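A single protein chain has been omitted from the complex, and every remaining protein chain is retained in its original position.
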Amino acid sequence: MDVSIIGGSGYGGGELLRLLLQHSGVRVKQVIGRSSAGLPVTRFHPNLRGLTSLVLEDPEALQPCDLLFTSLPNGKSMFGMPDWMRTAPRVIDLGADFRLDREQDWIEWYTPPHARPELLERFIYAVPEIHRERITAAERIACPGCEAIVSILALYPLLEQNLIRPDRIIIDAKMSSSQAGRSPSPASHHPERTGAVRSYQPVGHRHTIEIERCLEEYAPGVRVDISATAVEMVRGLLVTIHAEPRIKDIGEKTVWQAYRRAYREAPFIRIIKQRRGLYRFPEPKLLQGTNFCDIGFAVDPRGGRLVVIGAIDNLVKGTAGNAVQCMNLMAGFPENTGLGFPGLHPV
Amino acid sequence: MDVSIIGGSGYGGGELLRLLLQHSGVRVKQVIGRSSAGLPVTRFHPNLRGLTSLVLEDPEALQPCDLLFTSLPNGKSMFGMPDWMRTAPRVIDLGADFRLDREQDWIEWYTPPHARPELLERFIYAVPEIHRERITAAERIACPGCEAIVSILALYPLLEQNLIRPDRIIIDAKMSSSQAGRSPSPASHHPERTGAVRSYQPVGHRHTIEIERCLEEYAPGVRVDISATAVEMVRGLLVTIHAEPRIKDIGEKTVWQAYRRAYREAPFIRIIKQRRGLYRFPEPKLLQGTNFCDIGFAVDPRGGRLVVIGAIDNLVKGTAGNAVQCMNLMAGFPENTGLGFPGLHPV
Amino acid sequence: MDVSIIGGSGYGGGELLRLLLQHSGVRVKQVIGRSSAGLPVTRFHPNLRGLTSLVLEDPEALQPCDLLFTSLPNGKSMFGMPDWMRTAPRVIDLGADFRLDREQDWIEWYTPPHARPELLERFIYAVPEIHRERITAAERIACPGCEAIVSILALYPLLEQNLIRPDRIIIDAKMSSSQAGRSPSPASHHPERTGAVRSYQPVGHRHTIEIERCLEEYAPGVRVDISATAVEMVRGLLVTIHAEPRIKDIGEKTVWQAYRRAYREAPFIRIIKQRRGLYRFPEPKLLQGTNFCDIGFAVDPRGGRLVVIGAIDNLVKGTAGNAVQCMNLMAGFPENTGLGFPGLHPV
Partner (left out) sequence: MDVSIIGGSGYGGGELLRLLLQHSGVRVKQVIGRSSAGLPVTRFHPNLRGLTSLVLEDPEALQPCDLLFTSLPNGKSMFGMPDWMRTAPRVIDLGADFRLDREQDWIEWYTPPHARPELLERFIYAVPEIHRERITAAERIACPGCEAIVSILALYPLLEQNLIRPDRIIIDAKMSSSQAGRSPSPASHHPERTGAVRSYQPVGHRHTIEIERCLEEYAPGVRVDISATAVEMVRGLLVTIHAEPRIKDIGEKTVWQAYRRAYREAPFIRIIKQRRGLYRFPEPKLLQGTNFCDIGFAVDPRGGRLVVIGAIDNLVKGTAGNAVQCMNLMAGFPENTGLGFPGLHPV
C-alpha cells in the first residue's frame, strides 16, 4: 500500500515517518514539505539517517496514493483538503481542522472561521479503542489532540458505565515541550523552558470541546475543565483527572472492572496500579516511542473522590502512532502492526 | 543573638545555615548532627565553603542559646523536645511533630503514636502572613509543611472572604526532589527520577490535615483534596488549586481585591498575573533561593471555576526561610532581614 | 536457539531482555537474579510489561542452554564462570572480568586479585567491527566497557592507518547516570546528580588499559589518557578525542577515507559530519535505544590537531546491543537482527 505524508518536516510528520518506514505493510511514496522542498527528510529527522533517502517535495508534486496523512499546524489542512480528498481515497488528518463536527464549536474555540465547514461532517473522530467499527469503515479520519485522547481514554469507561458524575471532572494536564511543535519561540528557548513548571493554560484549553463532544455520546451533559502545566519533558503527557464517584465509597474493584470491560481487547491500553515499587502508576517517561496509553487510579479513603491518571507519548499515541493504528484498522492490517516498540528503561 | 541548629546535615538544616550565616542579627553558635559529629558543615553544604568553619557536634554537646531551630525527620524531634525547651527559651521546629494540635489527628495521619502529646498545644502553627501576632508573642513555633504553606497562603484570602466553596477544593501539587530529603533511595536514583512525571501520592497526602486545621478557623467544614506529582525540579513547588467560586461569574477584580486586602503588608507575597509574556503566572523556577510565595489565578470564562496557582521554593518559604521569618518576628528584627535574595534568571 | 541471562535485574540485563524478547532467532529461557528470585522481571523493567511473564530465578535453578549472557557487577562473574562454561557451549560476558588477557593488568587496574586468571586467555575481547572473524569463531566473548568501545571505534582507523601519533591521545568522556548501574548512592541522588557537570574521574579511568591492549595490536606503544565528566543524561556517552595528526595539515578527505575504508561494511557505524544545521556531529541523545556508534571529526584550521567525536548509547552499543551483535555473528544470524530500532527524535 502506498502512503504519502503532507507536512513532513514537523515533529508529528517525523514520527509518522519513523513508524511507516518500519511498517511491514506500507511504502512511503512521498513526503511533502512546502518550505523545505528539495531537502532530505533526514535533515529534519536525524534519527532516520541510514534508513531512508526520501526527499521533501513541493505540494504541487503530490501524486495519487492509497492513503494520505496530513500533518500540518492547526488551521492549515482545511485549505488543501478538497484537493487531497481527490488525490487519495483515504485521508488521515492529524491536526485540529476536522475534529469538531459543528461549525459553531470551531468558531467558539478556534480562530479564524473554518474555511470548509461543509467537510466537517465527513470526517470521523477517531479513538480506536472506542470507535473501532467506525474507523474500520471510514475513508476520512480526524485524529484527536494528544491531550484529548488520553483524557477520553481515561474517562470513557467511567462515564459510559455511569460511575462518576459527568459535571465534576477536572483534568490537570502535565505537558511536554514537543507539543508546541518544531518552531523556536521565547517560550521554548532552553534557558526559559528547561526545568520550568509553568501554568501556561490554567483555563480555556482548546481540547476541552473535542473531549466533551466525544464523551457526550455516552454521558449527556458532560463538562470537563482542563488546566495545563508545562513541565520538563520533551515527549510525554500525563493527566491527573479529579472525578467524583456517583457512589461515595466506590470500591477499587468496581473501577478495575469498568476498565477491564471497556478495554479487554485493546492492545495499547494497560491498567497500571501496583501496591509497591516505583512504577505504581502510569508514567510518560516509560512510554517514549510507544503507542501505549497507560491508565491508573486511586480511590480516596476519605470517600467522595476518584483520581484517574493517564499517560501517553504525545507524538505516538497522541499523534502519529494513533494515526497508524487507525490506518491499520482501515486497511485490514493487524491493529498493532508497526507499533511494537516497548519503550526504554531507564531513560 | 545566639542561635543553634539541631539537624544540621540535611537539606533544611543547610538552608537554615545559609540564611543565618548571612543574617545581620544572629550568630550561629552550634550545629548539631548526631551521625556526622566532628565533620565540618561544608562537607554537607559545599556552597558554604569559605563562609564558615563550623563543625557538626554531638547532641550531648548542646549548650544554652537564645533560640533553637530543630530540623529533623518527622517523628524525631518529639523525643528531645522536652530537654530542648529547657535549653532555649525559644524553639522553632521545622518538622511535622508539633504542627497538629490534636493527638487524634497525628494518630490518624502519622505513625507511630505521638511520644509527647501533651506538648502539642504548646506550639503555634506559624504562617507569618496569617498569624503574625501570635508568632510575635510565641515561644514555640511549628513551621508548616512546604506543601501546606503554599496551599494555605493561596486559599486563605478566598476562604476568609467567603469567595469560594470550602468543600470543593482540589490541590494538584507539582513536587521537587529535594522535598524527599538527603537520603538516597530507589525513588531518588537519578536514572529513575530525572525527567519523571510521577504520581507518587494521588490521594492521602499528610499535609491535608494541617491545611484543613489551619483553614477551618476561617472556613468551618473546609475540606481539601491533594494529589501530588513529582516532576523534574530540585527545588520548588507549584500548586494548581481548582476551586468553585460561590458566585458563578466571579470577576477577576473581586479576586484581586481579596488577595490585596489580605496581603497588603506581606513582604513575601507577590500577586503574579500578567496578560502577556512568559512569566504570566507564578513559577517555582524563578523562586529558587528566595522567600517569596507567588500567587496567581485565572477565572474560567465558562463560569463556575477559579484556578489558583501558588509557587514557592520548598526549602526557603517552605522550610528554612519561613522559619527565619518567624524568628525575625519573634526577635523584633525587620521581617525580611536576611531574606533579601531576589532569585536568579535565567536559571 | 535458547539463551539465558545471569544478572537480570540490572540495567544491562534489562536492556538485553528488551532486545532478546524481540529477536526473531532466540527464545529467552531463563533469567537469573539471585537477590530477587521469584519476582517478575517487569518489576525491574517496567517497559516490558505486557511483553513477557518471565520470573527471576535462583542461580541454582540454571539449566543448560545454547548461549549464556552474564551481566553482573565487575568482579562477580569470575567466580561462577567455570560452572557456567559447562552449562552453555557459548558464553558472552558483559562485565570487566574477562576483558584483560594479562593477569598483571587486572591486578594493576582492579582489586582484588583475579579469582580465575587461567580463564583470561580463553575469552575473546569483542569489538565486532574490528574482530568480526574472531567473534564468529568464538565460544567465549568478553564485551568491552562502554567507554572503551566508543573510543576504540573512533581511534582504530586512525591508528591502524597510521594517521595520528599513538602517544598523544586524550579522551574527554561525557558520561551518563545509567553507567553507574541500578543501586542508589549519594552520587546518584537526584538533587545532587541532576544538572551536574562533575569531574568524577579526571585521571585513572579503568577502561584505559583495555583500550590500550586492544589498540596496541595496530599501534604499538599506544597510550590514551581519559578524563571522565558526568553530565545530565540517563543514557548515552560522548567522547571528544584530542589527537595529533602525523602530518600537521592533514586533510579532511584523508580522515574520511580512513573511516570509510575501515567501516565500509559495518552496519552500526555512521560517519556524521555536516556543514550545517543542528546535527553536524554525533550526539548521544539521538542514539537512545539504538546500536549505532556515530563518529565525526574536525581538523583544526591552525594545524596540528584532529578532534574526533564518538557517541553511543552506553546500554546498547556500549553493553547489551553489542553483546547481541556478537551473538548474531556467533550464531550465524544477520548481524543486525533484533537491532533495528532507529532511535527517536525529538527526545
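Labels for the chains are A, B and C, by order of writing; each one numbers its residues from 1.
In this text, contacts are C-beta pairs under 8 Å (C-beta built on N, C-alpha and C of every residue); 3 or more make two chains touch, one makes a residue touch a chain.
This one's a predicted model, so the numbers in the text were calculated from it and none came from an experiment.
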Legend entry - In the full complex, displayed partners of the excluded chain: A, B, C
Inset, instruction - Please pick, from C:N74, C:T87, C:S227 or C:Q257, the residue that touches the omitted chain in the full complex. - result: C:S227
Inset, instruction - Among B:S151, B:Q288 or B:T337, single out the residue that touches the unshown chain. - result: B:Q288
Inset, instruction - For the chain that got dropped from the picture, name the residues of subunit B it touches. - result: 11, 14, 18, 21-22, 43, 45-51, 178, 234-235, 270, 272, 277-279, 283, 286, 288-289, 340-347
Legend entry - Residues from subunit C at the interface with the omitted partner, ascending: 170, 172, 174, 186-187, 191-192, 195-199, 202-204, 225, 227, 229, 231-233, 236, 238, 240, 242, 278, 280-285, 296-301, 305, 307, 309, 311, 346-347
Legend entry - Interface with the undisplayed chain - residues on subunit A: 11, 177-178, 182-186, 188-191, 193-195, 232, 234
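Simple rule for what comes next: only the chains that are shown with their structure count from here on.
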Inset, instruction - Between subunit A and subunit C, tell me the centre distance in angstrom, where each centre is the average of that chain's C-alpha atoms. - result: 36
Inset, instruction - Go ahead and note the Å separation of the Cα centroids belonging to subunit B and subunit C. - result: 46
Inset, instruction - Would you please write down the residue numbers of subunit A that are in contact with two or more other chains? - result: 278, 283, 346-347
